[in-house]
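One structure follows; several queries about it will come next.
A single protein chain has been removed from this complex, and every other one stays in its place.
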Amino acid sequence: MMPVKITYRVIYGDTDAMGIVYYANYLRLFEMGRSEWLRAIGVPYREIESWGVHAPTTQAYCHYLHPARYEDLLVVETDVEYLKRASIKFVYRISSQENGRDLAKGYTVHAFVDEKGKIVSTPQALKERIQRIMASGEFPPSSCQL
Amino acid sequence: MMPVKITYRVIYGDTDAMGIVYYANYLRLFEMGRSEWLRAIGVPYREIESWGVHAPTTQAYCHYLHPARYEDLLVVETDVEYLKRASIKFVYRISSQENGRDLAKGYTVHAFVDEKGKIVSTPQALKERIQRIMASGEFPPSSCQL
Amino acid sequence: MMPVKITYRVIYGDTDAMGIVYYANYLRLFEMGRSEWLRAIGVPYREIESWGVHAPTTQAYCHYLHPARYEDLLVVETDVEYLKRASIKFVYRISSQENGRDLAKGYTVHAFVDEKGKIVSTPQALKERIQRIMASGEFPPSSCQL
Partner (left out) sequence: MMPVKITYRVIYGDTDAMGIVYYANYLRLFEMGRSEWLRAIGVPYREIESWGVHAPTTQAYCHYLHPARYEDLLVVETDVEYLKRASIKFVYRISSQENGRDLAKGYTVHAFVDEKGKIVSTPQALKERIQRIMASGEFPPSSCQL
């Protein structure tokens, strides 16, 4: 579960006048997380794009539990909840590096589309890569449902 | 339903390399919408803050239906779905001014807190203002549940 | 001088934990200004792009005079300082709608490039449009040096 971690240091540009990270910026952190997840399994998003496939977000949800503040070091944990015929769902947990407290949880769903925006099947190479990893147990994105 | 409308012209800074509005930026549009909703009923958010009350976002959700692009003129419609004892839920619809097509729908939930972040009751003045408007029927945020 | 004006209401998403508009976001306001300037003279940037020409920023400068705050209504005034063989320079003034106070001043320089990023001449149609306006005196971007 949640195998890929990154850390991110909050800058002023992420915060708002309430003194906390602006709510839209958690979606930037989610993107950092899923980008790293794909890189970790050996299929960076740029490679998916080189196949003529994009994965625009169709849904995004975030539950804000505790505020993050300037200079906080955040941990973003990312996993794949499912990989379907033409979509993928990522789940995220953002916590404080300092005390481990959960700050936010959320998910994003992405459709696979071609360069004209038409829905296409989940790229075969991505599917196989995830299945191989699951079979080997080396890097178990354990909640993947293929 | 959905009584408060604003329009917004997409700038380059809102888009990403996929040529469409970056998914996190819809949450900025939601904020513009709810900020205008509060101003429209005569209780700008800055006034709520002057009472020592903040309304941080506790949940945000967006369903992305069709992409918005550079220079598109967007319509953001905002309404309140409910006002509870210590929280408020806004719902949003973003559509294309040019053809009326729905581009995104979503919601945000906000808790009322004091300056130390402690949960407080929904400010009485906000509650009364919304009830008065509903009773008068002049500006009916019809889905409000008080 | 400074003939094209737009107004913009500051949202939470523009501010930072210092309670003021984050310094990078003034460059978003500059973009809103020059986008409107081009639309005002009848050559929206999207049209320039339809000719296969882009105008990436090569320099940006901002002098921050007084802070802008949440819910402030800002006025962005934009003009063209010069239009050269292969570049254009915009100048900006951001002030408070409420009291007219100058908040920031700055400029951006843009090169004209083709779709491969190669420098090209200033599009003839843009040049002529600006010259015609100057000659007619109807909409005098008076500081233009052609």
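A, B and C label the chains in the order they appear, each numbered from 1.
Just so it is clear, contacts are C-beta pairs under 8 Å (C-beta built on N, C-alpha and C of every residue); 3 or more make two chains touch, one makes a residue touch a chain.
None of these values were measured; they are calculated from a predicted model.
Q: What chains on display are touched by the one that is not shown?
A: Checking the complete complex, the chain left out touches A, B, C.
Q: From the listed residues C:24, C:73, C:86 or C:119, report the one that touches the chain absent from this view.
A: In the full complex, the listed residue that touches the missing chain is C:24.
Q: In the full complex, which residues of chain C touch the absent chain?
A: The missing chain touches chain C at positions 18, 20, 23-25, 27-28, 31, 54, 56-64, 67, 108, 117.
Q: Pick out the residues on chain B that sit against the missing chain.
A: Residues of chain B in touch with the missing chain: 12-13, 15-20, 22, 24, 69-70.
Q: Which residues does chain A use to touch the chain missing from this display?
A: 9, 11-13, 27-28, 31-32, 35, 44-46, 70-71
The criterion applied here is as follows: only the chains that are shown with their structure count from here on.
Q: If I superpose chain A onto chain B using their CA atoms, what angle of rotation comes out, to the nearest 5 degrees?
A: The superposition gives an angle of 180 degrees.
Q: Could you give the separation in Å between the centres of chain A and chain B, each centre being the mean of its C-alpha atoms?
A: Taking the mean C-alpha position of each chain, the two centres sit 26 Å apart.
Q: Name the residues of chain A that each touch 2 or more other chains.
A: 18, 20, 24
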